[in-house]
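Note that this complex is displayed minus one protein chain, with the remaining chains in position.
The first chain written gets the first letter, and so on, giving A, B, C and D; residue counts start at 1 in each chain.
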Amino acid sequence: MSTSGSIDPGAPEVAELATEVEGALLSAENVSKIFGGLVAVNDVTVAIPRKKIVSIIGPNGAGKTTFFNMLTGLYKPSRGKIVLDGADITGHRPDKIMAGGVARTFQNIRLFSTMTAVENVMVGQHARMRAGLIGSILRPPRVGREERGTREKARDMLGFVGLETKTFDELAINLSYGDQRRVEIARALASEPRLLLLDEPTAGMNPQESEVLTTFMKRLRDELDLSILLIEHDMKVVMGVSEHITVLDHGEKIAEGDPATVRANPRVIEAYLGKQG
Amino acid sequence: MSAINSNLESFRNWKHANLAIAVVLIGALAIFPLFKPPLDGFIDDCVLALAYVVMALGLNIVVGFAGLLDLGFVAFYAFGSYAAGWFASDFFSSINGEKGIHIGAGTFASTLPGIHLNFLLVLVAAVIITSIAGMIIGLPTLRLRGDYIAIVTLAFGEIIGRFAVNGQIGGFKYTNGRQAISPVDALDLPLLKEFDSAFSIRGYYWVALTMVAFSLFVNFRLRDSRLGRAWIAIREDEVAAVSMGIPLVKTKLMAYAAGAAFGGLSGAFLGTYFNSVNANQFQFAFSIFILSMVILGGLGSIWGTVLGAITLSFINSYFIPDVFNGIPGSLGLDFDLTQLSFGIFGFLLVMVMILRPEGLLPEKRRRLELKEGIGADEAIVEVRA
Amino acid sequence: GSDSNNNSSGSGASSGSSELTIYSSLPLQGTSREQSQAVINGEKLALAEVGNKVGKFTIKYVSLDDSTAQNPGTADEGQTAQNARKVVQDKSAIFYLGEFNSGGTKVSLPILNKAGIPQISPSNTYIGLTTNEPGSEPGEPNKYYPTGKRTYARVVPRDKIQGAALVTTMVEDGCKTATLWDDKTTYGAGLARNIEASAKAQNLTIQDRQGTDKSAANYRSLASNVKSDCFVWSGVTGENGVQVFKDVAAANTTAKLYGPDGVAEEAFTNPKKGGIPADVGARTKLTVATLGVKDLPDASGVLDKFKATYNTQTVDPYGIYGYETMALALDSLKRAGAKANDRTAVLAALFGTKDRKSIIGTYSIDPNGDTTLTDYGLYTIKNGLPSYEKKIVAQA
Amino acid sequence: MALLEVEGIETYYGNIKALKGVSLTVERGEVVTLIGSNGAGKSTTLRSISGLNPPRKGSIRFDDKDITTTAPQDIVRVGISQSPEGRKCFPRMTVRENLDMGAYLRNDAEISSDMDNVFELFPRLKEREKQKAGTMSGGEQQMLAIGRALMAKPTLLLLDEPSMGIAPILVERIYETIAEINRQGMTILLVEQNANFALEVSSRGYVLQTGTVALTDTSDNLRNDPEVQKAYLGS
Partner (left out) sequence: MNVATLPPQEEIRTTPVSERLRKFFSAYGLWIVLLGLPVFYGIKDLQDEGDLSRLGNNLFAGLSNGAIWALIALGYTLVYGIIELINFAHGDVFMIGSFVAVGMWGTVGLALTTGTLGLIAGLLVTLIVAMVVCGTMNVMIERVAYRPLRSAPKLAPLITAVGFSFILQNVGIVWLGSSQKGVPDLIKAQHVLVSVAGIDIHNSDVLALAVTAPLVFLLTTFVNHSRSGKAMRATAQDPEAARLMGINVDTTISLTFLLGGLLAGAAGLVYALYQTNVWYFQGFTAGLIAFTAAVMGGIGNLKGAVIGGLIIGCIQQISDNRIGAQWTPAVVFAYLVLIMVFRPQGLVGEETREAG
């Protein structure tokens, strides 16, 4: 697992290019998304520093998932700019953005249901592989090596996220909900991202399992030097891992800061946390 | 019984099972015509079946692997056949001052006007033309979802069929319409003597068999590759696929191109084998025929597709005309069943599908799948491909 | 490579046995089925008349289908080639009667030619199968005869003759301008080319040249462009001929209407059988390569027998052509005498056909395999049936 | 006689046995909760009750009628409605139409006042009355699914993870509502991952483990059970 070596935050040219938020891995600057008449995300600026876990919280329909979809290129922002490591990626295709090092999971699990766990994770490495049409057919040694390497790595990843070896070759659809979440994370990780976006990863997990995931996220940050952007409604998880929290409501940023600050913010309590938070 | 089953299961899971099946099967198939008369009608049916296997394997890449429902596969059959018609007949008879262009053509063909390329060159031409056509046809479908793809491919199939029938725009004549470009040069390969289908069709059979072996090889290689996985990912969930770094446009176009290439390959062969390229052949029903092979065999399953193609082809060219229609005769009745063959064909389609809804040999993935009827879910709006 | 011990090429002495087989190959599925059936009826009738015997030989009749469920209505290339090869393999095969479609013949002819099997088509009119006259493609007809020897004959005059007959009739009827549509089949398009050529020669202006699509629901819009004195359709009933005439007749109430033998059948002429309405029929004239009984008294017996056997009021021209195809084959066998099982001898007899008195008139087979018949009958439609008017003397 | 009696049901997906003999009862007027880890069979139990996956063995009785093999639509008719896992809103219908569908079998005068109640519970739904359900956010759809199930005005309400994807402030509201409608007389069978909440509103609970009932007790006892705490509540 040597993804860490590939990221070189200190490279001078990168630093030079970085705009707006100094040193941020990814920054969204004043992005908005309008559906018909509905402003789902309104002028939101968020910066994600390197090797940090940042969370976005907010009531239902606040625009969190929409914001994710803009970061990953599934939606094109109606306004604003998204900058990844100094390069403007606004409106780029999702696959390009993924190739640039941003990987995600989905609020409703979206595994490739008729593929095994291992194959799912292998797909995650698509952007890091090179075999083309002809190469795939003729399969020269280079491609064979690549293929074996990919499979190895997929198994490593699945082990890393804690899937039992015996379920590696099960079809995704037959896995339990929790395991499906794990495979999704492994699939995202396999692409060697610099930034991992997790959309409600603990939904449908019980508190005990959520706790395990919390620890796991910290491990990712520390061992793989990843940044993580997390959407989550489970406050225990959010408060437990985040170094920075942004709160959205009705598409607008209503608060941000470290967990303690956010938690104490009356607007956040009123709009989102409720009395027991 | 269960012992057999488990043995079978472990064989299926054996790494080289496919290779083993393929080698044994193709070996056996290769020598079988020697035991039949050289013009035997059954070998004839086999040649057709093999050619359809190649087509079906091509369509399987598009529909089975990548999940792009293609109802216009006939377009590639047409392009492939016309490659043979254009480059291996006297169709362009006025070219080169009526002297013709001959590259590696057979002895008889070398004396004719028109363009006469060697069969292998014709195949290359067919593959190039159809791959490009495949991509062009694929282009407008890229933003479409689900069955909208089906109708656009269907539309192209019809448009191309129509162009084939009309054959001429202004003064430029590019097909012979329903009057057929004929004859097409006999198949001849370097170092071998010409395959004359009036005396023996074994040569055609072996060439078709080689093409099947080649198609199988490519299909298996593609399926178990980076590209194959990408196709299946797209089939399952486009949004997730693109979010995993799979470029939709490029990957889909490659599926279209690869699938089309086989259609072209087989089309060029059939044009040569039939000795004629007639616009009558290029109808929607043909697309349906090939699609039925793929689905009936087991969508996405390579061996299933092979079996499906052989089954339908034999129903069409052997069972109905040679067996079924002969029944009244053998019972001493003077009743003509040919007028029912259409319906019988339909009836068999219905029966087989109802008896084996998953297909004759379902794809391994689908066999493992417990839950049914899953697939890519609701539409995505904005993925700009 | 190919196998060489099967040597049926050229001079194939067929079987020593006394049974000979005559094959017919026609599209039995789809739109051409009815006309094919008429051909078969005619062929069977002719065979029955000689009691399935010629000299010491018993004749077996086998009908093959050259269409497939997947490609109905016309000769499927694969099936046609397969039929031809099937016949090549049969040592007792002595005649191959087919195909119905000229496009199909392009496939079977080269194969049968190599095996030296005599072939007669009941219906092909396409010029290029036998000659290189205008209307044919470069390279034709030689490319269909790899052995260089002719093995193919037909009983119906090639398009050139009928084209001239149609144009002659129109000119006689006082037309200055004509609209010409064809059905885009080998038959229809080929005949249309000859009509065009003839029209040029006879100073008839072709105003609007269109190809129709048989699956179109109607031709009303297209027909609204018909502004000429005459309208002629070069096609067969099965290509939506009835609708073409109905729509043209409605759009232009004065134009005179003309059709070829492809529509000279009850399915076209009789409204009760799905044909054109009587008022359109009254404006329509047809040409058929058969003269009426008044100009061809010998034919009446056969026609009556045909009507009795198959219980119809009129004999479809294709029934007549089918009858004559078989009759010509049997006649050739008879003339080959004891050598009726020798294909070379039979071919010689076939091409030696001279002044044969037949149900369609007196003709010979010329060295190209074409009939020398140039007599076309002009038919009008009475009571839903084609009714013989007169013999056309074509201004070819 | 209990309102719902589930007796030794065995339910399969293809050849996979998901429930291996689950028995449970729900008395009229109770809130009963089902907890258990992923894949334990909670949703499958609800699906069996509402007829979507009828059990191969065992029996289900409701209101003293056998409904083991009754078709889902007829089960709704006898008074059971469900807010299913995965929400399953009708994506191309508006919010209001979805709620209307909830009352598909009803024909009484109170439909519109019930709808007002749902809107009061989830003001967001009122705001988005005319939005197509398919374009709503995850949480909004969850609200809709719950609201739709309420619209059937069932005798027995089955809720499958109603708090999934719902913001904390609303989770509270939902649980208050559950308590409220239960007070008004509706019987509720609740499946939850969020066991803390679930055990708070319910009177009794069942713990499911790999397709069997591992434990059943009053909710208070379960909450205090160290095993349960460790496995499901998080420390």
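Structural remarks
The rule is short, and it goes like this: a residue touches a chain if its C-beta (ideal position, glycine included) is under 8 Å from a C-beta of that chain, and two chains touch if they have at least 3 such contacts.
Note that the structure is a prediction, hence the values are computed from the model and not measured.
If you put the hidden chain back, the residue from D:R56, D:R77 or D:K230 that touches it is D:R77. In the complete complex, the residue from C:S24, C:S63, C:S136 or C:T212 that touches the missing chain is C:T212. When the whole complex is considered, the residue among C:S18, C:T205, C:S221 or C:N383 that touches the unshown chain is C:S221. Of the candidate positions A:E29, A:D85 or A:D234, contact with the unshown chain belongs to A:D85. In the full complex, subunit C makes contact with the omitted chain through residues 29-34, 69, 73, 184, 210-222, 224-225, 237-238, 240-243, 246-247, 250-251, 267, 271, 273-277. Summarising the interface, subunit B meets the missing chain with residues 63, 69, 140-141, 143-148, 150-152, 154-156, 158-159, 162-163, 165-166, 239, 284, 288, 291-292, 295-296, 299, 339-340, 342-350, 353-354, 357-359, 366, 372-373, 375, 377-383.
Taking the whole complex into account, subunit D touches the unshown chain at residues 50-52, 71-74, 76-77, 81-82, 84, 88-93, 97, 100-102, 104-105, 132, 134-136, 148, 152.
Following the convention adopted for this analysis, only the chains that are shown with their structure count from here on.
Central chain assignment: B. Criterion: smallest distance from chain C-alpha mean to the mean of all protein C-alpha atoms. Between the interfaces A-D and B-C, more contacting C-beta pairs are found at B-C. Annotation: 76 Å between the Cα-based centres of subunit C and subunit D. One finds 74 Å separating the Cα centroids of subunit A and subunit C.
Along subunit D, residues 16 each make contact with two or more other chains. In subunit A, 174 are the positions where the chain touches two or more neighbouring chains simultaneously. The part of subunit C that touches subunit B in the complex is made up of residues 1-4, 6, 9, 28-30, 33, 65, 68-72, 74, 76-82, 85-86, 88-89, 102-103, 106-107, 110-111, 113-115, 126, 137-139, 143-144, 146, 184-186, 189-190, 211. Residue ranges of subunit D in contact with subunit A, taken from their complex: 16, 35, 37-39, 86, 124, 128, 131, 135-140, 142-143, 161, 164-172, 193-196, 230-235. Residues 217-218, 221-222, 225-230, 232-233, 236-237, 239-248, 254, 257-258, 363, 365-366, 368-371, 374, 380, 382-385 of subunit B are the ones touching subunit A in the complex.
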